[in-house]
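Provided herewith is a single structure, encoded as structure tokens, for subsequent inquiry.
Note that one protein chain is taken out, while the other chains of the complex remain in position.
When the chains are written out, they are named A, B and C in that same order, and each has its own residue count from 1.
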């Protein structure tokens, strides 16, 4: 699907990508063990994409309401900043922008549910996953084709690389 | 999908939601480890929904035939009452209503299989998931669009919030 | 879907159900942990069905090529006989029938892949799952609508109960 002019323009200005965790970097499921230990289903192509995003110079942060340490565990693997356990997210996002000296129009936020609504309304590029809660879809500038945890994050990375004219693995080169 | 007049009326009267566990709060799968330890796949959007349901003043109970402690583990996380290990569920449901001083018409029961049949016949609002066993579908006042473990519980919460005119995260507000 | 006359006749004579494990009682996936420990995805509705099958007086055995102890773990939970680790299955099936004093026409075998071919050819009722390997489908008297691990076993149990006129949970009763 070709990138719309609006999304291309918005994403070209982005210097910080803020991702919700559950339902965005996971498929929103949680595997619960007998002792209550939780695991979540993430995606390797998202991981590869996050790496390309950082290599391209963008900043990446996860901002999650979830208190379970599995959020931090995934962020450690991806070597990205993690702010989790925040039931109310907007003040945390605002402080983050202040600390980094970035404007809202330099920031993308990607979410999937009602507790992402305020952040989606705040940023220059608001993205939701294909299987986001219906109520937040009207708040987004862009909706991914892939559902959360199934390559939705990677899809956003591909938009960014396309807008920047980047092909880090030389897929289109002849050699 | 707009809420039918019948379901809107029935759900407006509900003060207690009783959920079967496997196939309703999970996708009915069970992950079995070499040592027999079991894990189940639950859903974060259901979890967020359960929180909104409690905040709105409704009571929430899980009633399950399953003996494995994974049922209690999930209920602890969601901070809801749990009655598990009951092969015959109706007497437990009846005692629950007696203890809480609630009538059947103030109670919703949500199930997915033949061992839910008696409870579904008993309550004011009987709900089954999209992928429920065919034989119990005729017993339901409402069938969710989502299958178990994939947002079916959240869908019921959304019905309740809509019937009550609630928008706890201010999704539709301008601010 | 109504039961065909042929399958109804064949299943009415069955006294022993032999199930392959992976791809029949699981979705054929295996979750591999860093240390090599394996887990598999089974199905609660299959478990409920196995219980009804035993209550109805049928014998149930799992016959698997897989050596991993996860097969026995699941069989312990379901309280059924387990013969696993057999790369060549037919001699084991033949010995099983001899030990139990049963004929091939009193036996159903349910499989999903090429290593089930010989057993499927041997029994009175050969069943494969919806997502069985294409090459073994012509060997089956019946193909389930559900894929393995997603209620295929339960579907066979429902065929048996229907053929026997049984409704153990009284779903169709008025009370």
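Here is the rule we go by: a residue touches a chain if its C-beta (ideal position, glycine included) is under 8 Å from a C-beta of that chain, and two chains touch if they have at least 3 such contacts.
Treat the numbers as computed from the prediction; the structure is a model and nothing was measured.
*Asks:* Could you list, sorted by label, every displayed chain in contact with the chain left out?
*Replies:* A, C
*Asks:* In the full complex, which of A:31, A:126, A:142 or A:156 touches the chain missing from this view?
*Replies:* Of these options, the touching residue for the absent chain is A:31.
*Asks:* Would you mind spotting which of A:48, A:82 or A:130 touches the chain that isn't drawn?
*Replies:* Answer from the full complex: A:48 touches the omitted chain.
*Asks:* Which residue, C:46, C:66 or C:155, contacts the hidden chain when the whole complex is considered?
*Replies:* C:66
*Asks:* Footprint of the hidden chain on chain C, which residues?
*Replies:* Residues touching the hidden chain, for chain C, are 22-23, 26, 28-36, 38-39, 66, 112-115, 117-118, 121, 133, 135-136, 139.
*Asks:* Which parts of chain A face the unshown chain closely enough to count as touching?
*Replies:* 27, 31, 37-45, 47-48, 68-70, 73-74, 76-77, 149, 151, 168-172, 175
By definition in this document, only the chains that are shown with their structure count from here on.
*Asks:* Once chain A is fitted to chain B on CA atoms, what angle does the rotation have, in steps of 5 degrees?
*Replies:* 90
*Asks:* With chain centres defined as C-alpha means, what is the inter-centre distance between chain A and chain B in Å?
*Replies:* 30
*Asks:* If you average the CA atoms of chain A and of chain C, how many Å lie between those two points?
*Replies:* 43
*Asks:* Quick check on chain A: which residues sit in contact with 2+ other chains?
*Replies:* none
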